[in-house]
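With one protein chain removed, the remaining protein chains of the complex are shown where they sit.
Naming follows writing order (A, B and C), and every chain is counted from residue 1.
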Amino acid sequence: MKRAKVAIVGASGYSGEELVRLLVRHPSVDLCALTSRQLAGTPLETVYPRFAGLPAAGLKFIDSDVVAIAATGAEFAFLALPHGVAKEFAGPLLEAGLRVIDLSADFRIKDAAVYQEFYGEKHTSPELLAESVYGLPELRRVEIRAARLIASPGCYPTSVIVPLAPLLRKKLIDPTTIVVTSMSGVSGAGRTVKLEYLFGECNESVRPYGLPKHRHLAEIEQELSAAAGEKVTISFTPHLVPITRGIQTTIHASLRLGANPEAIGETWQETYGGDTFVRLLPPGALPDTKNVALTNFIDLAWRHDPRTGRCILLSAEDNLVKGAAGQAVQSLNVLCGWPEVTGLL
Amino acid sequence: MKRAKVAIVGASGYSGEELVRLLVRHPSVDLCALTSRQLAGTPLETVYPRFAGLPAAGLKFIDSDVVAIAATGAEFAFLALPHGVAKEFAGPLLEAGLRVIDLSADFRIKDAAVYQEFYGEKHTSPELLAESVYGLPELRRVEIRAARLIASPGCYPTSVIVPLAPLLRKKLIDPTTIVVTSMSGVSGAGRTVKLEYLFGECNESVRPYGLPKHRHLAEIEQELSAAAGEKVTISFTPHLVPITRGIQTTIHASLRLGANPEAIGETWQETYGGDTFVRLLPPGALPDTKNVALTNFIDLAWRHDPRTGRCILLSAEDNLVKGAAGQAVQSLNVLCGWPEVTGLL
Amino acid sequence: MKRAKVAIVGASGYSGEELVRLLVRHPSVDLCALTSRQLAGTPLETVYPRFAGLPAAGLKFIDSDVVAIAATGAEFAFLALPHGVAKEFAGPLLEAGLRVIDLSADFRIKDAAVYQEFYGEKHTSPELLAESVYGLPELRRVEIRAARLIASPGCYPTSVIVPLAPLLRKKLIDPTTIVVTSMSGVSGAGRTVKLEYLFGECNESVRPYGLPKHRHLAEIEQELSAAAGEKVTISFTPHLVPITRGIQTTIHASLRLGANPEAIGETWQETYGGDTFVRLLPPGALPDTKNVALTNFIDLAWRHDPRTGRCILLSAEDNLVKGAAGQAVQSLNVLCGWPEVTGLL
Partner (left out) sequence: MKRAKVAIVGASGYSGEELVRLLVRHPSVDLCALTSRQLAGTPLETVYPRFAGLPAAGLKFIDSDVVAIAATGAEFAFLALPHGVAKEFAGPLLEAGLRVIDLSADFRIKDAAVYQEFYGEKHTSPELLAESVYGLPELRRVEIRAARLIASPGCYPTSVIVPLAPLLRKKLIDPTTIVVTSMSGVSGAGRTVKLEYLFGECNESVRPYGLPKHRHLAEIEQELSAAAGEKVTISFTPHLVPITRGIQTTIHASLRLGANPEAIGETWQETYGGDTFVRLLPPGALPDTKNVALTNFIDLAWRHDPRTGRCILLSAEDNLVKGAAGQAVQSLNVLCGWPEVTGLL
């Protein structure tokens, strides 16, 4: 198995840290660069003492500079930058010959106008939007294999698209009836130093936020519409809960007239039966974020309520792994032609 | 203000403990009996060291025996017993001349057949079902005032009925479209010693449970149907989250054709504008369980999503206070003709 | 009982918020002013939504200006300001005729040189140091009664001084052998927006800090030395633990030659037997922060280890109540000649 030289651009947040956690243990990856404007010159183990004692512990952060990154010999770059910043790096890195896996939202939205509507700024590299591949390996394996630029999905979107997309493609679900409620751990807010994320503000607190038009709706609806073959508009209400890692998503939707509830499980089985990271729970079991914490698994279950005709789709994932860094590494594995689970089990 | 002599029957669980917390500080209540089969003879402060140093700290538990309870001079009895057990105590206590506030589900369901469907056992005192009053003071103040037997609402039901009932009464909401998602702290499971409620099983865990037909549906739908004037059937998905106290409830529903979203806030204002314990949050604010912890408040907010035509109703309460013991004390205040907030602010 | 008009100066932190929580429920206090430079003009309920619906909810913050404070008619001022800032306010407020209860460290250290050593700045009002009274009511009731300026003790110091002072006064403990280990909830760090206090950094984390010379040592040793009648120097190691409220303190020390371990309990009984807020736990019980959370109690227990000759003294308190705001209100009660427990049970 050929090895790959990999850079993490913007490794000062939780997604970047999580990429480090996964990549230092990846058997075919050489981590050759970590970048961060503020941390340049500091060794990894000083910024994240948990990595002391591991092989890359002494690797020093360098400035987030394309020339410097390319000079390390990196063939692949993960962008763990805030949205809006990532799009400035992707083009130059591609020009320098690297393949890019972007964890931000910058290349997920195919329509620059929708990007601007949801993210409040003009997209400066619209030409790359057409090229980028939405990096959900279970649904886009072939395109990822050939991509130069991968837009790795958001944490909430992964938890919503994985259960829903195959059911919409099969026309099992009435797309006008989809109501999504999600609960996310606080790491989802990033390593952002704000009052509302202090321990004393989050502990013993459960609260909705970002209503009614959370930014992740743009990519969720884009992907669900693609699956359904028609425009899909959904309700989506996220909540913050006092755990560090994990997203629990609960979806209610009506089956289309005549659809058999059992087809939900069957469709999932057809779609994901061969996928290690999508676990279809046995009858009787329900997802629990603690079962997926620190793993790249997403757990799915469904129930049908004959009283209302609605089905309930439930998923749990680790927002930092399957919802961010793990899925990005999974895409790297696909890109490199390695077994998809390499370094992720 | 005349004083009242009060007994707590079955004070060995979290609801009973919470009743103690509230009643020992209530300015017009004399706590004259605490009962529990297992704890008989033990002083309050030994069972709950947090109450040491308070006036009732030395009060000894007595056996859960109707004659013994009546002998203490108790005029009012709170039943903090498991469902199924409470119904055996209510009749004899009423016969002994006490007024009874039951925190279990036993007298909430007016239809004995529905009780049996949801609770799996025959109701042994169906004659009392007609008499009992569903003790949600904001909606049933007059009936509570005159009642002998009050069925104090469940924690989830309170968080659902308070926001929805007035909107259904006003025909603002399409009752076929109601989807309720709730998140509850672990105290909601009671002081039950089961593996699934161990710290190590709940910490860093978010999980749905009780799908698709949680017991609380029976009373929720009964009360919503009464408000709507038609049979209402809803989806309800509860989740367990790692906090001790609190319920966050998020409701999605479609407005009826022609209904103005602003009517939601206006209807709440009309219904609850004079109620201290229902707080209608100002624009921009959303409920947070930590703001209601250890209080009898329930916080409400709403949003309208023009993209889907759905409104989102949000509530937060402390499951042990407004969702259990606090609401029961509020009913006592009504029963006794005291200001409704007595001992609860 | 004569009422008192009270101002809280600097009510934007957790101690200030806690003072509000206690004072709005205090039966003899009129809260007439809340001050904060950044929050001037904002109503209390906007800053702290948990106080909506309570009598003082609409009270607007005013600027932290002595003339403005005095103009509200305030007779007493609580200073909930950072150390270094409080000392600028105390003098002018005293001159304006108010009595001052300072929750900061500024007037706790009698020796201006020691203050400078531990707090890194020159004391600008050394003349007030002589006058100020260290406001631990159980040990200084008489002085507090007559004071104009009360320096309310720190959270850690309260948890250390209450168990140790009477034993040192009685010469039971060898003062050269005292080793104190404390664990504090994160609210002890205040409402400070720093990376290290984010939920993701504190959850699932236990860590020592501030070694080996935490600022609170200055006042701890001052008070222990006063009790012992000789200079006492101790080891003190604080830890941050993932709870919101609470300090658990564990003290190891050797008994003096010939001292009887039972004298520990007896001395505590003599000293605190009449004090509501110091709870001497029964044999077999040990302190637990959850039993004192949101109360003004401090729970004490002791053990003797014949294997080492050491005794172990254990205390638990709520750092925001007995360790800060509650104790300050207790001092107000003493100052005003009210029963000491008024508004605190």
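Note that in this section contacts are C-beta pairs under 8 Å (C-beta built on N, C-alpha and C of every residue); 3 or more make two chains touch, one makes a residue touch a chain.
The shown structure was predicted, so the numbers you read here are calculated from the model rather than taken from an experiment.
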{"item": "Chains in view touching the one left out", "value": "A, B, C"}
{"item": "Among A:Arg3, A:Arg25 or A:Lys194, the residue in touch with the chain that has been omitted", "value": "A:Arg25"}
{"item": "Of C:Ala189, C:Ile234, C:Leu255 or C:Val278, the one touching the omitted chain in the full complex", "value": "C:Ile234"}
{"item": "Contact partner of the left-out chain, one of C:Leu103, C:Leu128, C:Met183 or C:Leu300", "value": "C:Met183"}
{"item": "Where the missing chain touches subunit A, by residue", "value": "25, 46, 49-50, 52-54, 204, 276-277, 279, 281-282, 285, 288, 290-292, 294-295, 297, 299, 345"}
{"item": "Contact set of subunit B toward the excluded chain (per top definition)", "value": "14, 186-187, 191-195, 197-204, 242-244"}
{"item": "Touching residues on subunit C - with respect to the absent chain", "value": "179, 181, 183, 201, 203-209, 211-213, 233-235, 237, 239, 241-246, 248, 250, 252, 286-290, 293, 303-305, 307-308, 310, 312, 314, 316"}
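In this text, only the chains that are shown with their structure count from here on.
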{"item": "Furthest chain, CA centroid comparison against subunit A", "value": "C"}
{"item": "Identity of the most central chain, Cα criterion", "value": "B"}
{"item": "Subunit A-subunit C separation of Cα centroids, rounded to whole Å", "value": "46"}
{"item": "Centroid distance [mean C-alpha coordinates] between subunit B and subunit A, Å", "value": "39"}
{"item": "For subunit B, residues contacting two or more additional chains", "value": "204, 288, 290"}
